[in-house]
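I am attaching a structure below and will ask some questions about it afterwards.
What you see is the complex with one protein chain gone and the rest in place.
And now, chain A:
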């Protein structure tokens, strides 16, 4: 049954490439909850859900899947599950799950609405790799009749930046692709930097595609504002102290983790940007400073 769920997850992602991977994971978990017949107790149900999250993490090792899954679990078990009948409880949990899903499907547009006002007319924006949230933000800014140019870093090893550039060209936004190594060169020309995030950690820092950290350091050196756009389901209960402290299971793609023996040979796909380099975070909970992220997490989890 676990393999069927992974298949379901993969089809979700294939059918709608716009959907965040966390949302796909949560849909899968909801399906599992609806179909599951083996759970006898609530504790057993939670165990099964946790195991399913583990299996999904093995399929797609991004931080968002793990954070989305944990938040889903937390949200549905927040109600008083005191009904003596297990199927009653399950119904309540499924209802809450649907509610959660509906809320977070709207989060991307909420973020875009908050952020596009920070883009002024004639602005030059620098972004990193391909992020669907940043795309949405730029889309709504363009729809607001603002004129701006975008520089995108190529973002090796998978050249995701080029795909971003194609999508922006389709929206008629003037875009230039720059090398990852040209970030320092281009920094004096840009006005602001906007990046997405795969995960937002407790300290207020972010985990994102490799290359984000040096982008942040450069923008700090040039005193350019560094904005991060992320939905609230990406908040994760990690607290890395430095690059080494990020757990291995997030650093590499899922297939690499399974195939390769010695991970020291592999190149990591993500890096950690500390909160001191970030100016503001745009989330569906509002515009937050990095120190406010911990307050929000305490409210969510404690």
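In this text, a contact is a pair of C-beta atoms (placed from the backbone, for glycine too) under 8 Å apart; a residue touches a chain by one contact, two chains touch by 3 or more; residues count from 1.
The rule is short, and it goes like this: contacts and distances are computed from a predicted model.
Trainee: Between "Adaptor related protein complex 3 subunit sigma 1", "Hemoglobin beta embryonic-3", "Translation initiation factor eIF2B subunit delta" or "Proteasome maturation protein", choose the name on the UniProt record of the chain that's been left out.
Mentor: The missing chain's protein name, per its UniProt entry, is "Translation initiation factor eIF2B subunit delta".
Trainee: With the missing chain put back, one of A:60, A:202, A:231 or A:271 would touch it. Which one?
Mentor: A:202
Trainee: Of the residues listed, A:143, A:181, A:221 or A:241, which one is in contact with the missing chain?
Mentor: Counting the whole complex, the residue in contact with the absent chain is A:241.
Trainee: What residues on chain A make contact with the chain left out of this view?
Mentor: Chain A touches the missing chain through residues 202-204, 239, 241-242, 244-245, 275-276, 291, 294-295, 298, 302.
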